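Excluded from the complex is one protein chain; the other protein chains are retained at their positions.
And then chain A:
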């Protein structure tokens, strides 16, 4: 996306608030005008002191009251402008976040799986925050900055053409100095960032795995490696800090020269009766503040550039292709006859994964999938739930191609328990009633009893209303909770992914029982790791390298003396 395109897209978001934008611009103009006009009135006020014997009190009084009113005007308009700017920036950002969240819900899993969660979260939170900062600064400082520069020039011209020319001629000097310093410190900042990145990498590893470091008596070597990076960082860091801290004193020095120049020119003009003392005071005041908007603008521009880069990342996410449109047909009254017909599938076109897969599960049958890691067992789950679409062939439920019915109706017909349990931060109730938010407590308890989670839920401090955090439950308890979730909704078909690593024996027995209870009378696909599950299955599919190489019952497969028998026996040879 080009920068122009990104800007256009941001403007589309802002367009909704165009009335506020116009209002903000008007108020900005008012406050800039007032902030420059007030010093002039102060100059006039000083000029009321004509000489030690003669002070024009009545004019001074008028000026004073005028200034007072304008000060109030300035304060009110500035505050109102800031409030409006806040409103625009935060609303735009809110709209963006809402849109991104809507988008995430309809992105295909192939998109989400390929990206790191941290990176996507960064786009929704960090990047959009950056946009909000950029917009806010852009609104408050960019426009007022530009306006202030031009208005200052006009006001100065009114007071003295000569001095204005002098100030305008000297301005580039200040820029040249600032730019020179910035280019030097930028190089050092880059080196500093790079070294800091490497050091953070080392810290992540050595402190993150400090126990391994100590187990291998690696402490001294780790300290030495850290010290050499730290020395490097020190060298870049102090230069970066020092160089960048020169900008202010140097531009202040240039400002000082301009200030002195204005005084001399001003004094001469006063002597030539072309300027008053109050006028000189105004000009001195302006020349002091003249540089500020330039500095503001340059910092705003870098902030805006940052915001644009972030916006591009957000738009990239917003522009990602959503899932194919959903057919309107619903899958209803499912009996649970599942047929996988000659399916081919791969995540990566160059690496074919599933080839010519054919499976037929009659309603109520229990199918176990067995095979080494990476053979394609979990991929089959992805296809059945239509998280991914098959490349060739079809999957049919009760004879209906799953691509011809809505995803929601398909997914509602399946109960899914994955190996990696997912519990959200929220109450036990919220977690269990995911599929049925309005379930009554009795229903929940019934499901929990059937799924053997009742006992531990009852023991939690607030029962169903206990708030769960990432590690408040053991792995086994989490699994029971996930099973309860499915138990509550009575789906006609099941997809279960057994955990490889076992949990404590007692809970494992419970999980086993819960699984059995769940599978009763339902068509079930189980990615199986436990022998008991496999032995109890009606049919076993043995997968290897994306193909079904053997199938049958436990007894018939053992009798074949093939891969399955080898798998099974390798446990006892060892």
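We take it that a contact is a pair of C-beta atoms (placed from the backbone, for glycine too) under 8 Å apart; a residue touches a chain by one contact, two chains touch by 3 or more; residues count from 1.
Basically, contacts and distances are computed from a predicted model.
Trainee: Select, from "sulfate adenylyltransferase", "Sigma-70 family RNA polymerase sigma factor", "ABC-type multidrug transport system fused ATPase/permease subunit" or "NADH-quinone oxidoreductase subunit K", the UniProt-recorded name of the complex's unshown chain.
Mentor: Answer from the UniProt record of the missing subunit chain: "ABC-type multidrug transport system fused ATPase/permease subunit".
Trainee: Just to verify: which one of A:212, A:329, A:440 or A:559 makes contact with the chain not shown?
Mentor: Counting the whole complex, the residue in contact with the absent chain is A:212.
Trainee: Would you mind spotting which of A:226, A:294 or A:454 touches the chain that isn't drawn?
Mentor: From the options A:226, A:294 or A:454, the contact with the absent chain belongs to A:226.
Trainee: Have a look at A:19, A:271 or A:328 and name the one touching the chain we're not showing.
Mentor: A:271
Trainee: One chain isn't shown here. Among A:11, A:408, A:440 or A:559, which residue touches it?
Mentor: The missing chain is touched by A:408.
Trainee: With respect to the chain omitted from the figure, which of A:200, A:324, A:358 or A:556 is a touching residue?
Mentor: Once the missing chain is taken into account, the touching residue is A:200.
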